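Note that one protein chain of the assembly has been removed; the remaining protein chains are unaltered in position.
Our next item is chain A:
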Amino acid sequence: MATERIVPARRRMRPATMFQLVAAIAVAVFALFPLLWLFTGGFKTQTEASTGAFWPSHPTLDNFVFIFTQVPFLRYLLNSFFVSAIVTVVALFFHSMAAYALARLRFRGRDTVFMLVFATLLVTAPVILVPLFVVVRELHMLNNYAGLIVPALFNAFGIFLLRQYYITIPKELEEAAIVDGCGYWRVYWNMILPLSRPILAALTVFFFLANWNAFVWPLIVLADDKYFTVQVGLQLLQDQVTVGGGANWSYLLAGSTLTALPDHDPVLLPAAPAGGVDQDLRPQGLTLTNGLPAGFPVRVRLSGRACH
């Protein structure tokens, strides 16, 4: 008994495993080196950033000081935070309302409405980029926060996931509440919303990052520096400092480090707010991404930049 348990644990590594391990390390270097290079670059002086040294020999915060004092980078960060936060909260509120109606209420044409909402998932950016711009221009929402926020609110992805989740809530809970004299609003507000906390937490991370990382729409809709999101601001900074060859890359690296900070959190922090969502999402809808290994971060599947 005892030997049987010990033998596989102490077995020497097979050559094949050895080879796989070497390959895995090589790919990990390929995947991680650019990120580390970026991170350390922000703390290097301008001359050192142009040499091959990996660690900064004299770590400096000058680059960060520069982008906060000579460039309105703080403003860009705050704009991005403000827009992403508002879009996330309002969109999730609207989506959960719509999802509640589609999942829990009975009315004529429900399936038709759901199919139409679902069909908008197939509409991709190139089809509507130009006409959407024309619509937003006619609504006088160019170059202001409304133009950034309002069109970003509406996408069927959130509605779809929330609906799939709401379908699984036992009907008896809701019937009891209605019998007790609750109106539909109170059922939604006091029962459905509290029950959907785990999925809303996961979607909050996803929506926030999708909006934080959004680039093409803010680029098109904004003209005025004071509304720029951090992605557009960073791109503008790149255009300014790389002009004429002798670029000061260390400013850009410092700016990029700050821009990428929120992106890392959901992957790296094991205690991100998406607790038990994995279980809850699995049974419906997401069949193709089902079966992730246990212990693999759930946020991984939900993070990304899919919104527009």
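The rule we apply is simple: a contact is a pair of C-beta atoms (placed from the backbone, for glycine too) under 8 Å apart; a residue touches a chain by one contact, two chains touch by 3 or more; residues count from 1.
Quick note on the criterion: contacts and distances are computed from a predicted model.
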The complex's invisible chain, by UniProt name, from "Sugar ABC transporter permease", "2Fe-2S iron-sulfur cluster binding domain-containing protein", "Cation:proton antiporter" or "3-oxoacyl-[acyl-carrier-protein] synthase 1": "Sugar ABC transporter permease"
Candidates A:67, A:83 or A:101 - the one touching the absent chain: A:101
Identified contact with the non-displayed chain, of A:148, A:202 or A:234: A:234
Touching residues (missing chain, whole complex) on chain A: 17, 20-21, 23-24, 27-28, 30-32, 34-35, 37-38, 41, 49-52, 94-95, 97-98, 100-102, 105-108, 110, 113, 117, 120, 123-135, 137, 150-151, 153-156, 159, 178-185, 188, 209, 212-213, 215-216, 219-220, 231, 234-235, 238, 242, 245, 247, 249, 252-253, 256, 259-260, 263-264, 266-268, 288-293, 295-297, 300-301, 303-305
